[in-house]
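Apart from one protein chain that is not included, each protein chain of the complex appears where it belongs.
Now for chain A:
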Amino acid sequence: MVRQGWLPVILAMVLAAAVLLGNQSLQLGLDLRGGHQLSARVLSPEPQVVLTAADLDGVKSVIQRRIDGLGLAQTRIQTVGSDRVVVQLPTVQPTPGEDAEAEATVDDTLQQAANQITKKAVLQFGVLRSSEVDRYTTLVQERRNAQVAVLLGEQQLEQLQRSRGDGEQRRAVRETLGASRTTLDQLEQDIGQLFDLRPLTGDDLVQAVAEPNLESQGEYYQLSLTFSAAGGQAFADLTKEVAADANLRLAILLDGHAISEPTVGPEFRENGITGGGARITGTFTLEEARELEVQLRGGSLPYETEIVEQRSVGATLGSDNVRRSLSAALVGLALVSGLMVLIYRLPGLVAVAALAIYALFNLAIYALVPVVLTLPGIAGLILSFGMAVDANVLIFERIREELRSGRKLYQAVETGFSRAFSSILDGSVTTLISCLALGYLGSGLVRGFAITLGIGVSLSLFTSLVCSRTLLKTSLFLYPALRRLKYFQPVQ
């Protein structure tokens, strides 16, 4: 009649959970370990086109390659919902003494990552239309003026900032600079329009490397491209076509902007430039060249993206959050345990043991699934402590009622458990319905909470119905001294 069969099972599970937790660490979310999170929304080219999961995965893998290309450790990239890609970058815990330096690199990382996520980086090659040669010359002159204006503006602004100059003047310079940048951007696109595209794109690349441009004495950087076999052939054809006419030019376009428009010397009239390689020169700084290198290596993004969410949590703020939520969990656990023993005595003590097993199993499941723990997730866990003992409260109240109506102890325990079952089940199912709705429809933070609460409620069914029952009955069976009414209810 004593269901002792469960006891070894429970003990084995406790042991397994403890071993599992000893070998596998819990995964902490951004808010607990510190770091940056960027969410990008992938925009479909036309409103009526719906992105498929495969489209989204395509974007994710390009972003993955690019973020990996930045050489950051422990990044995490996932798709969320139907149109979002989330990138997490943990901060490196700064060692004391080099705080300022570490912080600076972190800030750069965030902006670099954002550029990698949003820049399509479609590389194209085109040939100048012979009818547009004059227009090209005009636009190039305008572009040169705009470049100079931007350069001057930047220098002016830097000077004003260094001398902490007057705010009004800075604002004016900043506005002019902004206007020059817009003009330059527009001109680069206008120039790109003068070229007819040829069947050679970034997809034909096998390698892209940023390196110093020797002709500029290392002031600027260039990109060396290596084409695939087919790409090399296309490039040879292209250069052959351009070499045929001294007025013609070849343009390298990035996202529709002309970034370099070289001529091709007459010596290539016969075969074009063969060898499967090319260089993009221009006025790249080291950072710009590196960025482009990573983008070209990662491949171009098939869709436009925009950053819709950025969350940054300081590194020590994260560990602070861990400390505080741990304190809350432990204090919560202690308070509940104390109250249970105070009110329910021996069964209360059993409920506390069941609660400890419950907490252990919860953590083991987090490690096993794995569940990424976040702050709302821990809140869900803490809340579920209360709900886990709820089942025990129902059962113990029932046992007391049975005792009051004159039942024998053993019978009262048995009836208490079986009578409370239907309320416990109904209560758990209604909570689980809420969790399912939250987990299915909710976003990041919300889902974390729903998952931990849902796991908790399901587990509490097991710990309260099976563990408490087995422990209580086993202790009564093994220790006859415990079979006294005063251990179950206040003496009247």
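Here is the rule we go by: a contact is a pair of C-beta atoms (placed from the backbone, for glycine too) under 8 Å apart; a residue touches a chain by one contact, two chains touch by 3 or more; residues count from 1.
Note that contacts and distances are computed from a predicted model.
The complex appears with one chain absent; UniProt names that chain "Protein-export membrane protein SecF" among the candidates "Actinorhodin polyketide putative beta-ketoacyl synthase 2", "HEAT repeat domain-containing protein", "Protein-export membrane protein SecF" or "ABC transporter permease/substrate-binding protein". Taking the complete complex into account, A:335 is the one of A:9, A:244, A:335 or A:478 that touches the chain left out. Residue A:310 is the one among A:78, A:271, A:285 or A:310 that touches the chain not shown. From the set A:68, A:132 or A:401, the residue in touch with the chain omitted from the display is A:401, counting the whole complex.
Where chain A meets the omitted chain, the residues involved are 34, 39, 41, 91, 94, 99, 103, 107, 110-111, 114, 167, 170-171, 174, 178, 182, 185, 306-317, 320, 324-325, 327-329, 331-333, 335-336, 339-340, 343, 375-376, 379-380, 382-383, 385-387, 389-390, 393-394, 397, 401-402, 404-407, 415, 422-423, 426-438, 440-443, 445-446, 449-450, 453, 492.
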